[in-house]
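One structure is given below, represented as structure tokens, and several questions about it will come after.
Of the protein chains in this complex, one is absent; all others appear in place.
Here the chain labels run A and B in written order, and each chain numbers its own residues starting at 1.
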Amino acid sequence: MAEALFAQFLTGFSIVAILLIISLGLAVIFGVMRVINMAHGDFIMVGAYVAFVMQEYFKLNLFWGIPAAFLVLAGIGMTVEWGLIRQLYGRPLETLLATWGVSVVLQQGIRLIFGPELRYVRAPQLLDGDFAVPGSNLPFPYFRLFIIILALGLLLLTYWILYRTDVGMRVRAVNQNRPMAEVLGIDTRRIDRFVFAFGSGLAGVAGTILAPIKTVSPGMGFPYAVDSYMVIVLGGVGRLVGTVAGASVIGESETVLAFLYNNVIAKLLVFTLIVLVIRVFPQGLFTLQRR
Amino acid sequence: MASNILEIRDLVNVASGHTIIDHLGLEIEEGELRVLVGPNGAGKTTLIDVITGRFKPTSGQIMFRGRSIGGRPRHEIYAAGISRKFQVPTVYDNLTVFENMSVGLRGHRKVFSSLTYRITSKAAAQIEEVLARINLLARAGDEAHTLSHGEKQWLEIGMVLASDPQLFLLDEPTTGMTRDETTKTAELIRDIARRRTVMVVEHDMSFVRRIAHKITVMHQGKKLTEGSVREVENHPRVAEVYLGRQKISEAT
Partner (left out) sequence: MSLGLPRRYLALAVLVIGVLFVFPFYAGDFRMNQLGLFLCFVMFALSLDLIWGFTGILSLGNAVYFGGGAYFVALSLKLKYAATNPARYGSGIPDFMEWNGLTAVPVWMRPLENIWFAAPAGILAMGLLAFVFGFITFKRHIYGVYCAVITLAESLIFEELIIEKQAYTGGFNGITDYGSYSSNINFYWVILAVTVVFFWLARRITTSHFGMILQSIRENELRSEFFGFEVANYKIFVFTVAAMMSAVAGGLYAALNGIISHQEIGPLLSVEGVIWVAVGGRGTLIGAFVGTILIKGAESLLSEQFAWMWGLLVGLIFILVIVLMPDGIVGTLLRRARRRRALAAGRAPAYEPRATGAEDTPTA
């Protein structure tokens, strides 16, 4: 039993990694723009379809799919930001609803183009198979290891962009004090567009990673969207450590609880946990205080 | 000698690691018109926030008429008789001026009592009386978002008046007002202070001079000094704190 539990714990790491990848984009967007993108799940879904297209029509494997998805979704994100988000500036609930409309449009659009059938995307051959976890006999799929590495990589990339580049500094300025940033001459509209594009791109990458694990279909994105919202609600806003914390707590708890009980009970318990934590920390565990 | 309506002893408020109110002591007599001044960040608005229950004090005591109100829930503090006007005109944009006022009316705060309440003609007359005082009677049926900035400030003052407070806290009531509006507001506040205790937070020294009897100067969460307008203006530290180390004579 203990060994099985340990195995679950390890699997949990990859779940945490997945949660991190799907939430990172949204966390950055929400942190800076205080906008919840209801189409986030569908951005993920489109990313998965990009991987599918790359595989079927261009005969290129997932390693090509990842940057392709990033670019495609960054483009879609920029369009949505320019055409929609900007029109509803300062009205977060309206924006939330409008992005729901985008979600519907994307889902229906994909359904029209590709049909409602399930699609399958293969993991690259390089990553097939398992390896033995050092110190035990447990098999661990290479692909899941790849996910973990990718998650860490994206986290580091985001961190680097935010803290080591000029653009990132401006993003952080807007994050902490938007009016002040504007007064200092930062083009906050440009920053918003950049942030939204970057976050959407990350969602696309998440989609390509998920494609081999879950089957690809027009409606696949929604549960991931809700998962990412929960990560942000729990972890807090405006700080990367919050997103990591949220993903870790939710990912591990869900995996272990799912093993002990079942999937749905696990979700219910984790949800209850989140609501209870929110009572004590209404803005999440690690939220940046804005002036 | 009038008793103290508000007594604050050794009040401390710490938020996000910053000490915003630093062992502050303050006493306001019944019926006073006190003005609270101080540079930005001195903690004036936070003081009002703590008094009205928006934040809990980290330590210290706030006594209202001998009753401790520090840390009590907001609706209790309101019920005790303390009402505030926010710095930014905070009215209900999509409700009419009259409706705005009736929200302020004292009483019927609980869910079930407001379900059965119907506004009485006496209450309506009260509202109209206040509206006349703040010159908004003609606009009673207009939605609040159609009011000018200054009118919104007055509407909010009116709403607070309708709640018949014993301690009226105003936070920079003349922000964004024209000179004429400021004059009118000074009159209004003096009038209000005739029958209630009023504490005004203000920046505009010319306005302060028109209404103040006693001024309290705050700086970095502490009370710097207290006194009449002249005493405060001549206090060397006050000028320093507001304008920097330069002496005023040198500046002019």
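As a working rule, contacts are C-beta pairs under 8 Å (C-beta built on N, C-alpha and C of every residue); 3 or more make two chains touch, one makes a residue touch a chain.
Small disclaimer: the values here were computed from a predicted structure and weren't measured.
**Student:** Among B:D142, B:E181 or B:E233, which one is in touch with the chain left out?
**Tutor:** Among B:D142, B:E181 or B:E233, only B:D142 touches the chain that is not shown.
**Student:** In the full complex, which residues of subunit B touch the absent chain?
**Tutor:** Touch with the absent chain occurs at residues 15, 52, 54, 73-75, 78-79, 83-84, 86, 90-95, 99, 102-104, 108-111, 114-115, 117-119, 142-143, 145-148, 159, 163.
**Student:** In the full complex, which residues of subunit A touch the absent chain?
**Tutor:** Considering the whole complex, subunit A reaches the absent chain at 34, 36, 84, 87-88, 90-94, 96-98, 100-105, 107-109, 111-112, 222-223, 226, 229-230, 233, 262-264, 267-268, 271, 274-275, 278-279, 282, 289.
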